[in-house]
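Each chain you see keeps its place in the complex, though not every chain is here.
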Amino acid sequence: MKSKQIQLDELAQLVQGEPIGQNHLLLDGLASLPQAKAHQIAFVNGDKHIEDAQASQAGALIVTAAMREHLSNHQNFIIVDNPYLAFAILTHVFESKVTQRGIESTAQIDPSALIADDVYIGHYVVIGKNVVIGANTVIQSQTKIDDHVEIGKDCFIDSHVTITGEAKIADRVRIHANTVVGGEGFGFAPYQGKWNRIAQLGSVRIGHDVRIGSNCSIDRGALDDTILENGVIIDNLVQIAHNVRVGENTAIAAKCGIAGSTTIGKNCILAGACGVSGHISITDNVTLTGMSMVTGNILEPGTYSSGMGLLENSKWKRTVVRLRQLADVPLTKLVKQIDHMQAQIESIESTLKLRK
Amino acid sequence: MKSKQIQLDELAQLVQGEPIGQNHLLLDGLASLPQAKAHQIAFVNGDKHIEDAQASQAGALIVTAAMREHLSNHQNFIIVDNPYLAFAILTHVFESKVTQRGIESTAQIDPSALIADDVYIGHYVVIGKNVVIGANTVIQSQTKIDDHVEIGKDCFIDSHVTITGEAKIADRVRIHANTVVGGEGFGFAPYQGKWNRIAQLGSVRIGHDVRIGSNCSIDRGALDDTILENGVIIDNLVQIAHNVRVGENTAIAAKCGIAGSTTIGKNCILAGACGVSGHISITDNVTLTGMSMVTGNILEPGTYSSGMGLLENSKWKRTVVRLRQLADVPLTKLVKQIDHMQAQIESIESTLKLRK
């Protein structure tokens, strides 16, 4: 990768920070504190990293004004209020972007498709009937955009993505490799001992600035649409079933699964591998810790959890034995009984003292 | 999507129902009660939806005779015994099917492959040696059918599917996008601190009417075959390991994983994200609720569950502390001890009364 060289003061300007030291110092990359070289810039993500920062070989550091006081080994800084945000902004400067535009000759595009002029469409992409693709969108090689799908402006769709089910995708959406959007929902009517397939007639609607990781499955709706609102971010290997609705700016980590017709509010955070049942509702501002199991509505914002955590195997085995006994142990009744017995004993003791 | 228009009485005939109202009313789609317009038909899935049905703008409703009594706002009906089943049947009428037939010029097909005349094979499909593909089967773009794979009649294979491991697939099978059938099973012999790969020589056999969702992995067997019997339905992101056998009409929801050499019976239902250990057996007619963890045989039909459910985070933390104490608390012994103490106390109290 050819590296880009940028001056310290130019980088400072991009993050609205104050450059200190050699303003014209040329930097060609971001790096972590332990790995950074003299031609790279690193950031200090909180006071607990001050020691690592002192020891770092980075050519310059992104810090708060307060942190700088402790970094006597260094001379070149960008001073900002929020080093993590400044780092996030600068990653875009050093990223290798797909700058190529045009349509590869091997892409198969139905004549009815409407493709904006300045897109990139890679090799062996297949685009169906009446597809619409907006300006500046990049579609990597071997992706499939099925009939009637619409994709907005400035999107990035990586290789081997399948978009079907007449999905409608807004602007600045990023969909990573091998993800399926608009696949058939899992709908079957049981009848006489067999499963009768319900053809799925709804679609998928994806808002602006949505991000979907790799190997995800986002199913089309049965009748109404599956909906991801603006700003939703989703990690890898996530299942979104038919007719789910996910509210604005909700984040869903890897390996979560949301069953059919469930609604998740805005600004929620689902940590990895959570499972959410179908036909329930989760309000706004709910955080689920990893591997949570949600089987009913969540009506109050807050943080929720499940799972017993990790135990050494032999202790776990004993715990499971106790758990299996627990169903038949009336805990709260027992506590009351013990309290009552304690009172009885004390009463007996008093009686005995009196009669002594 | 160009819409198809069908008369009310024609739709009624398709579901063996009785049309009521304007028999010649033209309808062009199915919709949910809240979304339906005057040119669409909706169905009422049980009495709890009567109110929504009354308020619906649908041009016609699929109902039972009893429901109709409560729907004074409506004039056009199809009367059936099972509205959900009627709906399932009618979805197929309004579905956009792949009607195209033929082989795209860009498909790469080995000359030894036997392809029936009236298939559709999409762009950039790759078909290997001695492959057999039955009549009326649709293989969407960019799919890979590896050497010696056989696929029956009337199948639908979506884009980016990989079928390998000499898999044998029967008729009317549907495999959704980006699924892998016949991938190598995870078999390694540990020897001198290293993992020695066991090449997988078994295959995969898939029965009639099987349905597999998107992003699934169905591994080939080690020596014998992995088997999905007739009528099995599988949702997205499901793992079926080598030498698993799944019985007829069993349904497996998204994100389940079945480890190697396990047998699951007929007519079972696995809700989402269940995990089943290897080398065990689950009998017929077993239902597992979501996120169940199965580590031993299940010999009796019935419903089984695991998981502690969801707790508010601070309560969960206290619960986990208690759980960690539980291993060392002899619950049933304690209950007996408490009962015994209660008896002792009562005996003492009697003695004291007598001596008063």
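Order as written gives the chain letters A and B; numbering starts at 1 within each chain.
The criterion applied here is as follows: a residue touches a chain if its C-beta (ideal position, glycine included) is under 8 Å from a C-beta of that chain, and two chains touch if they have at least 3 such contacts.
Keep in mind it's a predicted model, so treat the numbers as computed, not measured.
K.L.:
Quick one: 2 copies here, how many in the whole complex?
P.N.:
3
Note that in this section only the chains that are shown with their structure count from here on.
K.L.:
Can you work out the whole-Å distance between the CA centroids of subunit A and subunit B?
P.N.:
Here the centre of subunit B sits 25 Å away from the centre of subunit A.
K.L.:
What does subunit B use to touch subunit A in their complex?
P.N.:
Touching subunit A from subunit B are residues 1, 29-32, 35, 82, 84-85, 87-89, 91-92, 94-96, 104, 106, 122-124, 140-142, 158-160, 174, 176-178, 209, 211, 213-215, 231, 233, 235-237, 249, 251, 253-255, 267, 272-273, 290-291, 307-313, 316-317, 320, 323-324, 326-329, 331-332, 334-335, 338, 341-342, 345, 348-349, 352.
K.L.:
Taking the complex as given, what residues does subunit A use to touch subunit B?
P.N.:
Per the stated touch rule, the residues are 108, 124, 126, 142, 144, 146-148, 160, 162, 164, 166, 178-180, 183-184, 186-189, 191, 193-201, 215-217, 219, 222-224, 237, 239, 241, 255, 257, 259, 275, 277, 288-289, 292-296, 298, 302-309, 311, 315-316, 318-319, 322-323, 325-326, 328-329, 334, 337-338, 341, 344-345, 348, 351-352.
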